[in-house]
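Rather than the whole complex, this shows some of its chains in their spots.
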């Protein structure tokens, strides 16, 4: 891992990046995922099943490759945000950012003084980011606020105006629920689609990087065409589960009646 | 596990339920506990020794039976509350709820929009609660606020008036301390007994379910006679420890002088 | 889990069963696999990454469903064979059984006296198999010897004549190597295909149940048509990894050049 | 922990010692057990659920008290025997010792050269046993062979004549099965009782220390009266499980119909 964040290089050159999603809290699964060629992998500590300890091993597993490591934290909490940065994440996705104040508080937790209030102690990231890490980190580390509630939509411009914030991430399932629709990815409901388009367009207009969660590459491609800088597709967990369901269905000679978990 | 919460069925039919308490953070102990016939088991993440990762295995262990899974979270923290719900809990006990605002914030973290602000991603609960889980969850999932401080007693009516809150839970040890008494279960001190009676009676009058922690079945029975809908008795840890102390005492031929931990 | 082994019921009624393969040593992945409808799941402790401790949680995860639990042990070792049976496996696959003596030693480790020398202490299996487990276990528990070396082929009839042995399992990769071919599943090399056919036919003739590992349902179907009683297809690990490789390839617009691990 | 084994001191002075049994593979349960006043605690790695890693934490937990640590290994295997000694055990119980050769091989694995072939590297035991540990270990460390099969009964005198062996342990459940009786502790079947009496008497006559597993203090007392030097009663797991079953029964007002696992 160089001191520079390869995602920023890609985005600045106009290349959208592909992000993988990690739900299974074990480095064995992560290491195999990391070898498949994703630009970045995000450890999901909110709806995924990793905690700090399992994430630590997963970050090491990602570091066996050139894939960029990120994490989604459970909630706006300085403790876990700063720990995940020390542990080697080059991006933090924070759920349910609803106001400019929350966005600022989140972004500042990802920044050393004077821009923010991140505490110094780059214990694991120090292995690979060099002794000048603290001088580069404020530039290279991504704070990524999730926009997924009605309140966030109402405050969208104010949130995007927070100077310390680097990027936003669209959570289509919660956004759908917030807008009275069925919670799902790859939404076709016009209400949700319109909201997504508004968020992406506004973010680009305000100079923020923007990403979104998807179920399929096809939908992800629509999103990069719309302007998304990074797109997530599937997860280790859903790939495994859907693959298993497909084998069982094929063997039984009929469609599975199992519901595939999120 | 059906989509419907069996505890609610029992309580609505007037049957008080028996809750077991899980302090040992290992699924092996939990699975054995789950096979003993408790109506519900609560993973204690406050004074017990489980964290999210160990709780995850314990929830799987409980799911080998029909026992309902609940958790006591360490503190009012949306991150862990929502994670435990995604992981399969049908009830969350939150300690030290002292005001109506805290009660509402807690209860809303257990509810999807529009009633609350729970984020969508039922990763493990999706295994057994069906694809319509999100439609039933607001009805079936129990938010249970602990009443255990002087401030909470002062605000009791306001807390009980919080519409989103489903239930309360009495912590006799902290309540005793708060009232200047020795912290213990199965209190006979009239000051504490009066407080317990007031809480139970007020809860029933306000239409909230109510539970309490006990050391013995005898005291638990007094509490169900008083109106408690669910009662906890002992814990995996205290059962093991007291059982061991009894064997050592019997073998040595005299009472143990060991103090049995909480 | 009933005291009776559902696999035996299926096989006796002429139905071939579908076995899933568990490489990822974490109960979270296992529980999702267990909900997909496999007849059985096998924890691979040889080339997979589980040890006794992780297997323990995986067995609990399987027990949340009606899927039958089995394990492949690392080597012919009474210690781990008996522990996995106590932990709840209804079948043990043992690699590299090359002689009748090894087959007998293995099979006897799966049987209580007087048929074998399994030690008594059904610590976890006791949760669900009933107090008469020890009376049924010799009948219901499957000892499954892998035939995968030239020496085993040479001794095939003698191995199949071992009365205590219940079943055999074909390891196509090692068998291929042993016969001078490329190690892989779903072999089309006539030398290996002939060996597989000989093993299946001999096993059926000698009254032993027989299974085989496969990469695809199509090949597995050829094997059940040939007489295989149970067939494994893929693994949690390969499903996840191949699924990820497919997404990356689709997004990049060209085939992945990553090698997908075993 | 002194360099001297307190169990030997007790036995030499004619005091029988009380041994606790550890099935739950977690240091939290172990530490609580260790504070209850047992003379020794044995980590069961055969029918209990500990492996080397969990045992390591359990040994540390025992070392917070003066209780002597022992382990029952899964099978006669030099690897795990020597590791458990390095980790701090002052006694190893080995199951299913059936011949003098097996007894000698086991005992020698517990002894440094020239008496045995234990490899040198007292990594954890070095914390408390002093730099002269290797000079005392052959004297202080207990090798304890289980006598629990018909073959072992046939070879009893030869086994007891193995000079390197320090002690034997009676496994009543397997011994019962071996003699055609129901596998259980606290046997009253005259066939098993006679065998137990013969083993204890022979051991004492041959100068070997002897212990036995029991379900109750009453039976254990019968065994010490018979000459047993150490007796095990119950386990962390059975204490917890039976305690839970008792609470549920009392609350329900009728006997539990649950089978309590081993």
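By written order: A, B, C and D. Residues from 1 in each chain.
As a convention for this text, a contact is a pair of C-beta atoms (placed from the backbone, for glycine too) under 8 Å apart; a residue touches a chain by one contact, two chains touch by 3 or more.
Given the structure is predicted, the values throughout are model-derived calculations rather than measurements.
*Asks:* How many subunits, all of the same sequence, make up the entire complex in this structure file, 4 of them being shown?
*Replies:* Full complex, one repeated sequence, 6 copies overall.
Simple rule for what comes next: only the chains that are shown with their structure count from here on.
*Asks:* Smallest number of touch links from chain A to reach chain D?
*Replies:* The fewest steps needed to get from chain A to chain D is 2.
*Asks:* At the place where copies chain C and chain D touch, is the share of residue numbers found on both sides over half (same) or under half (different)?
*Replies:* Since fewer than half of the residue numbers are used by both chains, the interface counts as different.
*Asks:* From the centre of chain C, which chain's CA centre is farthest?
*Replies:* It is B whose centre lies farthest from that of chain C.
*Asks:* Could you grab the centroid distance between chain C and chain D? Build each centroid from C-alpha atoms only and quote it in angstrom.
*Replies:* Centre-to-centre distance between chain C and chain D: 34 Å.
*Asks:* For chain C, which residues are shared contacts with two or more other chains?
*Replies:* 28, 32, 35, 56, 124, 127
*Asks:* Please list, in label order, each pair of chains that touches.
*Replies:* Those chain pairs which touch are A-B, A-C, B-C, B-D, C-D.
*Asks:* Please give the residue numbers of chain B that touch chain D in the complex, ascending.
*Replies:* On the chain B side, the touching residues are 18, 20, 23-26, 28-29, 32-33, 35-38, 49, 217, 220-221, 233-234, 236-237, 239-245, 247-248, 250-252, 256, 258, 261.
*Asks:* Going by the contact rule at the top, pick out the chain D residues touching chain C in the complex.
*Replies:* The contact residues of chain D facing chain C are 23, 25, 46-49, 51, 53-54, 73-75, 77, 80, 95-96, 148-150, 171, 173-174, 177-178, 183, 237, 259, 261-262.
*Asks:* Per the contact definition, I'd like the list of chain B residues that touch chain C in the complex.
*Replies:* The touching residues are 27-28, 31-32, 35, 56-57, 60-61, 63-64, 124, 127-128.
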